[in-house]
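Only a single protein chain was left out; the remaining protein chains are all shown in position.
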Amino acid sequence: MSISIGEIAERVNGTLQHANPDVRIAGVESLDHAETEHASFLANKKYSSAFSKSKAGVILISEKAFPDATRPLIRVADPYLAFTHLQRYFYPQAAASGERHPTAAIDASAELADDVDVGAMAVIGAHARIASGTRIGAACVIEEDAHIGEGCLLHARAVVGKACVLGDRVILQAGVVIGSDGFGYAWSGSEHLKIPQVGRVVLQDDVEIGANTCIDRGAIGDTLIERGVKLDNLIQIGHNVQIGAFSVMASQVGISGSTTLGQGCQLGGQVGTAGHINIGDGCKIAAKSGVPGDLEAGGTYAGIPVMPHRVWLKVSAILPRLPGLWKRLSALGFK
Amino acid sequence: MSISIGEIAERVNGTLQHANPDVRIAGVESLDHAETEHASFLANKKYSSAFSKSKAGVILISEKAFPDATRPLIRVADPYLAFTHLQRYFYPQAAASGERHPTAAIDASAELADDVDVGAMAVIGAHARIASGTRIGAACVIEEDAHIGEGCLLHARAVVGKACVLGDRVILQAGVVIGSDGFGYAWSGSEHLKIPQVGRVVLQDDVEIGANTCIDRGAIGDTLIERGVKLDNLIQIGHNVQIGAFSVMASQVGISGSTTLGQGCQLGGQVGTAGHINIGDGCKIAAKSGVPGDLEAGGTYAGIPVMPHRVWLKVSAILPRLPGLWKRLSALGFK
Partner (left out) sequence: MSISIGEIAERVNGTLQHANPDVRIAGVESLDHAETEHASFLANKKYSSAFSKSKAGVILISEKAFPDATRPLIRVADPYLAFTHLQRYFYPQAAASGERHPTAAIDASAELADDVDVGAMAVIGAHARIASGTRIGAACVIEEDAHIGEGCLLHARAVVGKACVLGDRVILQAGVVIGSDGFGYAWSGSEHLKIPQVGRVVLQDDVEIGANTCIDRGAIGDTLIERGVKLDNLIQIGHNVQIGAFSVMASQVGISGSTTLGQGCQLGGQVGTAGHINIGDGCKIAAKSGVPGDLEAGGTYAGIPVMPHRVWLKVSAILPRLPGLWKRLSALGFK
């Protein structure tokens, strides 16, 4: 598989510079691993030093970076997006072919489109429905009454709990648990009485869920992950949470029960939020932050507990200087 | 399945107000999703605005809230507990029936009570013993010599390691790992030498463990989770930890090895503790706290490192004001 530099430029809407459009490219590599048959890209200034040393046959680069460079380039508005388009050209998603591993246990009442793939040891429960083009990985467990849309990809050992719903083109990485019971008990006076968790989890179209991430089913009513949401690995989503479309979360985030996030939010790794709060559209929350209450839309936040990010930057610069301040104030009797 | 409002009141020890005891109720829904055939409940002030708008046929409510309301109500001491009792009426736990999926691999030397259910692809090892009424979900792995009590429920893909012990009515959510090796090495001078982890994990009666949570076996001796403990998802319990009865932990908590928690502790999400420490009975530890040393019983703590919660509330209010203080002090030459 190969593509000419000219075709790449066309595909990524870029402009050639110092490059022969007929040279063929066999794949994409990072700047330091690329050979002459590879394209590469510069999207992060941190890797600028690798730019001039790279052996890449052509480099996707922004319109302004290294204006005097004389090596083969494709100038684009967004090199990372251009790289993405090119990588997707070289690695198109595999198509389902209707292959069913003989060891899979598919309940007779389950309804699978003809072209659905089912891996070894997968378990598909009663009345589950799986639409066209979906691939179910090895050792997945799809419980009774679950519905899975078209063109989904479930990696090994994903669990889709009873009656949970996946839209189209949903991706579950290995070990994902969709539809575990929410954490709900009432103290009876002598024990924690379990509250039956009878809602569902609904993942809309184009959602991707990272490895070993857990999404609890609603206590009553559903936990809802809207379209285009991307969650990284080892994330916890509590019962009855709602996550707005196109929000993204880095790994190990925890969202407590009944909290609502707006659309297009971005949460760094290890963020935690209280339950029963509202986080507005487009909020950006820095890694490790703790969110105890509602956040206004469009803000950028950081800290435990969160404050505006610009304030946190100042606070975090002051923290290591507190001992010096303390010492001087103590000398004046202020401790 | 339905129940009259009068029967509900009796079941939850409540008092009818503006309600016809003969009206029948088909289920429980949240205030905003309930229709006239549903009961609902108000247990959190945050949802007060939904109270008057709700279409619910009857609402479980505290004795004092909305004293002038004229809609059908059942007044109770604890609406959340009343809702729990009602929800358990509508959703009784399914009974085991002795169903064994033909794909399950049950070792000939394992001893299962006649009515134990075993799901598809489950693996039950040599000399494992499983008592009456227990249901083993799809793709669970019960290793050799494990003992599982009566009336347990293991969701899909739970692992119960070699020789580990579950009491009665234990619930494991999907992906739980009971009995992974503890993290123990000694530096030999040239490598980390693994210490064989040969203890067990013992879960007493009525323990519930959340999805993908991991509990390490003791290095020597056991890791012990006492009766009625409830752990949320993605929690880490190190080797030789002891957790006292009825303690609860929200998701993503990490308890380091050989730490002891008392009875009735409550830990918020993402709390972490050092190893080899003692946390007294009834401690409450706020989300995201870091616990470096022993904690006295009965305290409420927060912060990294933890301090009394009332102090932390003041500290956290001061943090975002530090830049202003710093600026004024700097003007006086105090930086």
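In this document, chain identifiers A and B correspond to the written order of the chains, with residue numbering beginning at 1 in each.
Here, a contact is a pair of C-beta atoms (placed from the backbone, for glycine too) under 8 Å apart; a residue touches a chain by one contact, two chains touch by 3 or more.
These numbers come from a predicted model, not from an experiment.
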| item | value |
| --- | --- |
| Residue, one of B:E7, B:D115, B:D181 or B:D205, that touches the chain absent here | B:D181 |
| Residue of A:A95, A:A126 or A:L322 in touch with the missing chain, whole complex considered | A:L322 |
| Identified contact with the non-displayed chain, of A:S62, A:T84, A:S132 or A:N278 | A:T84 |
| Interface with the undisplayed chain - residues on chain B | 103, 105, 121, 123, 125, 139, 141, 143, 157, 159, 161, 175, 177, 179-181, 183, 185-188, 191-196, 198, 212, 214, 216, 220-221, 234, 236, 238, 252, 254, 256, 270, 272, 274, 276, 290, 303-305, 307-308, 311-312, 314-315, 318-319, 321, 324-325, 328-329 |
| Contacts of chain A with the absent chain, listed as residue ranges | 28-30, 33, 44, 46, 78, 80-81, 83-85, 87-88, 90-91, 101, 103, 119-121, 137-139, 155-157, 171, 173-175, 206, 208, 210-212, 228, 230, 232-234, 246, 248, 250-252, 269-270, 287-288, 304, 316, 319-320, 322-323, 326, 329, 334-335 |
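The rule is short, and it goes like this: only the chains that are shown with their structure count from here on.
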| item | value |
| --- | --- |
| Interchain centroid distance [CA atoms averaged], chain A/chain B, Å | 26 |
